[in-house]
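Please find one structure pasted underneath; my questions will follow.
Missing here: one protein chain of the complex. Every other protein chain is in place.
Chains here go by letter, A, B and C, matching the order in which they are written, and residues are numbered from 1 within each.
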Amino acid sequence: MERTSKLNGVAALFETPDEIMAAAEKTAEAGYEKFDVNTPYPVHGMDDAMKLPPTKLGFVTLAFGLAGALAMLGLMTWMMTIDYPMVIGGKPFWPLPAFIPVMFEATVLLATVVTVGAMLAIYFKFPANAHPLHDTDYMRAVSKDKFGIMIEAADAKFDELATVEFLQSLGAKKIEKIREIADPEPPIFSKRFVLLLAGVFVAVALGTYGTLNKALFYTPFDWMSYQPRVNAQSASVFFEDGFGMREPVEGTVARDEVLYEYAGAETHPEIPVVNPLAATKENLAEGERLYDVYCSPCHGYHGAAESRLRKQFPLPPSLHTEKARTWEDGDIYHVIHEGQNTMPSYARQLTEDDRWRVALYVRALQRAMNASEADVERASEEASDE
Amino acid sequence: MQQDYTKEPSLVEGRLTIGEIEELIAAPLDSRPGFKYYLALTITTSVMLVGGVCLALSFWFGIGLWGNNQPVAWGFPIVNFVFWVGIGHAGTLISAILFLLRQRWRTGIARFAEAMTIFAVMCAGIFPVIHTGRPWLAGYLLPYPNQHDLWVNFTSPLVFDVFAVSTYFTVSLVFWYVGLIPDFATLRDRVVESGVVSKIKKTLYKVFSLGWRHSNRHWQHYEKSYMILAGFATPLVLSVHTIVSFDFAVSVLYGWHTTIFPPYFVAGAIFSGFAMVVTVLVFVRKIFDLEQIITIDHLEKMNKIIIATGMMVGYAYGIEFFIAWYSGNPIEQFVFINRAFGPYAWAYWIMVSCNVLVPQFFWIRKIRRSVPLMLIVSLLVNVGMWFERYVIVVTSLHRDFLPSSWGHYAPTLYDAGILLGSFGLFFTLVLLFTKTMPAVSIAEVKAVADGAQPSHREEAD
Amino acid sequence: MVNRTIDTIMRARLPIVVFVALAAFSLAYYVGRAERDGVGYQPEQPIAYSHELHAGEMQIDCEYCHTEARTSRRATVPDAATCMNCHSMARKDAEDIKFLKAKFDKGEPIGWKRVHRVPDYAYFSHVSHVAKGLECESCHGVMEAVTVGRQAHSFAMGKCLDCHRHAEEKLPYLKNPKNGPDHCWACHR
Partner (left out) sequence: MSTTNRRKPNTKRADEQVARTDETGEGISRRKFFALLGASAAVASAAGCADYQDRGKIVPHNKRPNEARPGEIVRYASTCKLCSEACGLLVKTVDGRPVHVEGNPDHPISGGKICERGQAAIYDLYDPARVRNPKRVGGGKYADVGWKDVDDAVAKAFDADDERKIFLFARPDASPSLNKYIRELKERRPNVETIFYEQFSQTSRTRAWKRCYGEGSAFPSIKWDEAKVVLALDSDLLGAEIGKVERRRLFAKTRDVGRTVNFSRLYAVEGAATLTGFFADERIRLRPEFAFDLALALVNEIANVRNESTVPLSSELYDIAKTYTLAKVAEESGVDAKKLRRVADDLTGARGKAIVYAGDALPERVHVVVNLLNAMIDGERLYRKNAIDAREPAADLATLKRAADAMRKGEAKLAIFWNVNPAYDLPADLKFAEAIEKTPTTVALAALENETTKRCDFLAPIHHELECWGDANPRSDVYSLRQPTIRPLYDTRQAEDALLSWTAARVNGERPTFAPNAFRDLVKAYWKETVHPLAKSAPFKAFWNAALRAGVVRVTPKEEAEYLIRRENLAEAMTPRKKREGLTLIVAPSYALGDGALANNGWLQELPHPVTKITWDNHASLSKATAEKLGVATGDMIEATIDGRSATLPVLVQPGLADGVIAMETGYGRTDCPVVAEKVGTNVNPLVASDESPFVITGATAKKVAGSYPLAATQDHYAFDDPLSKDRHTEREIIQEGALADYKRNPAFLHEGWEPHMYQIYDPHDYPEEKWGMAIDLNKCIGCSTCVAACDSENNVPVVGKEEVANGREMHWMRIDRYYGGDPDEPRTSYQPMLCQHCDAAPCENVCPVVATTHSVDGLNQMVYNRCVGTRYCSNNCPYKVRRFNFYDYRRMLADGYYEGESMELKRNPEVTVRSRGVMEKCTFCVQRIQDERYRAAAEGRALDAANVRTACQVACPTDAIIFGDLNDENSAIAETRKHELGYAVLKEMNTKPNVTYVAKLRNTHSEDA
């Protein structure tokens, strides 16, 4: 390491632990503050000799130990009791006995790691390889088996000659002057470092994306997101036509299948069929909803063929014609089930009860659109007393 | 030769000076590894690879390759996990408890024991992940915020394990590193004729020494933090193996659900830990001729601890039988009778003989101090301890409550391969350690060498 | 290596690298998350059916095509015959409609690309939600404003749980909103 001429301090080497103890006491008594004793191993009693105040590291440990315990308790309570409480083994949502072990572990972890971290980073201000003492004969000797005192130039009482003389008076075997370091403070963001940063960023980003979105979905990883079964409305490799769902064999009758005996018949049913559903409030409300969903695109909301299909589909006749109003319920059901002229069959989209509900609502619509006087009065009375 | 117990024998024999101690300890680090070292390394790495291949196959095809079945759903991996965690506990225990008890003979063996802790816990740490059916979901064991808003079940001992083993590994690593900082500084400043120690190694010593300059202002805080670390490591060791014993004690199975498990497991851990330390130190002090630092006295003291903990484990075996008898519960009684006389009686009697009978030889001083005999006993102890976990796991599972679900467990080659692989990993790490870091703590041995401390101070403390 | 550079590396550069790595990870996690969740996923369909035109302009109710939403677990996509209800005549000459008619007559699947999908181990039930009065917009966004089907919201478990736990504020239009179940077998089995 290049050195500048500026003096950092003076260092003296001693042979035996007793010598260094005596030297340290004398240096302290001599009034020096910014001095340090370097020994290959901790020498008992040196702290008192150098009159050092007791270390406060213990309080850091206490603080972070408690913090660890409480933080862990809080974390576990929030997770198991507040955020997602689950019934586990009949235990209450706040199983304190089960929290104790993990709290203890967190206490120990935080206490020890933070203490050492604090000691190294704050007390010692490590890493400090750039300290002037390094790469000097003094440091090599002290590292092995010698003991040394180093008085810094910055000390108030420091005077180059007087201090050297003082050290010799203590019986130092060897005195060495320690110069400041000349190497410049290297810049943090050198070109190569920025390149490295970019490389790390890209590598980690691609790695994360590749793993989370791609790699984790190959054999043998199995997440059961796609299972070897045929879901509803899914493709199948087994059948040539690619349909996962199969048509039932014609001529078979399912357990709760309702067969409409006039299916395919041209004319309407001869025997008049009355709507089996009672005109209750629910049936009518449901009928209205179904009408608005399935019938209103062509027949309009009020059955007067105000179609919303932008004239792409021929207009149906109005439901309020004389012919329509005199139809039997069975006829309306038949048209819904079979369709008529351009109107397709709605048997697929409406269940049997729903078809009768739509028929009910159509009847109500027809009555409403050309209501008699009596209807109007009764309607207004009901509206008023609601 | 009458042993004079009044004065403590000098810890470093042959009146070595501090400089000579440093030369002795740093010798293996100053030379390039020889043929014998490379031979040993290839053996251990190839054994490790065998385990690696078995692991890869199990990962690809599924853990059906192992011997696990219903009802014995746990097998070799869990036995290995508890075995390695057990061995891991001796290291930190030696350096922490003996430090608190001011047993200054610990300086010779502390560093190596802590290193073994780290390696043993690394071997143990693999098993909780690889023994699961879907190891790629191991992340679910940690309570990280995720898009499912799901956390973990903190009442489960397996979650305790995750926190305990990771904490233990971190604290042991920190404890070991704090001890190593002064030694790295010493190695950094050693004068060695050039070309022998590579430049990279020197730089690494400089980096890891963090610029330590043996300043006494730092020694003051260093000693205090070392004290704190030792203070916390001791209860941590006891708590971690208690939690590992919770894996069994928390269940409802008879043979597992007994309150003796925590102390019984901790005693077992110390017992197998010391045995492994003795086993490895016997070789290390021979190969790196550190007899003067790791003396026979050290080994003898450890053997005494082995008898003590062996007897504790023996007591636990006895008390389990007594409680079974005393409880009057037919199922519990059956489990223990079946354990001693059922299909796995062979494993049970191997366990009892290795753990209780073999250590009794250490009552004889001559055996306690003879290296080959000590080696045999410590190896047998570890065999016994492995079988103890095997007996606990398998016998309580294979015949439990409903006779209809009784089954039989037999390990497969893949199980044995993975166990072998874990030993391979352990000894590979030990070998790498001996060549990169000082096997004994230089600073601490110097501190306890004769004449190292100022004279008038000696009687005072 | 000069001591000072070692110090700078350990003091400044190392933490920066760690920070950059963490930033990259979280950035990639959140960027990739939409793709994993499928938010905004809008695959190109064999027929350019436009919800905007049918549901928006012509105000055909969702249930016209997704008939089973009110009665079964699966809301189902309409069969070709439902399209042919009108398109047997409407816009017969359009390219897409010819394609539709060809497929319908030959009885081949049209090959719609699935937009909304929960994993196979999650059993979402439309009827349980629709029967309690939930509107389609709450989960699928305003489809009337969308041409090709697009996934508006994430179907990650956290999102569903969020709504199950705060039904009151998430679904203001409900008459008597009751929080949804959050035990596992409500949606998984």
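We take it that a residue touches a chain if its C-beta (ideal position, glycine included) is under 8 Å from a C-beta of that chain, and two chains touch if they have at least 3 such contacts.
Note that the structure is predicted; figures quoted are calculated from it, not measured.
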Contact list for the unshown chain, restricted to visible chains: A, B, C
Contacting the left-out chain in the complete assembly, out of A:Ile100, A:Ala232, A:Ala285 or A:Ala371: A:Ala232
Selected residue (touches chain absent from view) among B:Leu204, B:Met227 or B:Ile331: B:Ile331
Absent-chain interface as seen on chain C, which is shown: 35, 38, 41, 43, 68, 70-74, 76-81, 103-104, 107-109, 111-115, 117, 119-123, 125, 127-128, 131-132, 181, 183-186, 188-189
Contacts of chain A with the absent chain, listed as residue ranges: 86-92, 213-214, 217-238, 242-249, 251-259, 261, 347-348
Residues in chain B touching the chain absent from view: 57, 60-65, 67-74, 131-134, 137-138, 140-141, 150-153, 155-159, 162, 247, 250-253, 330-331, 334, 337-338, 341-343, 397, 399-408, 412-413
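Basically, only the chains that are shown with their structure count from here on.
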Comparison of A-B and B-C by number of C-beta pairs in contact, larger one: A-B
Maximum centroid distance from chain C, chain identifier (CA atoms): B
Per-chain Cα centre nearest the global Cα centre, belonging to chain: A
Separation of mean Cα positions, chain C and chain A [Å, integer]: 19
Approximate Å spacing (C-alpha centroids) for the pair chain A, chain B: 37
Rounded Å distance between chain B and chain C, as computed from the means of their C-alpha atoms: 53
Residues of chain A engaged with two or more neighbouring chains: 84, 86, 127-130, 134
Chain C: positions in contact with at least two other chains: 3, 6-7, 10, 161
Contact set on chain B toward chain C in their complex: 146-150, 203, 206-207, 210-211
Residues on chain C engaged by chain B in the complex (per definition of touch): 1, 3, 6-7, 10, 33, 37, 154, 156-158, 161-162
Footprint of chain C on chain A - complex, ascending: 1, 84, 86-87, 127-130, 134-135, 181, 183-186, 188, 193, 196-197, 200-209, 212-213, 223-227, 229, 231-233, 235, 241-243, 292-294, 297, 308-310, 312-314, 342, 344, 348-349, 351
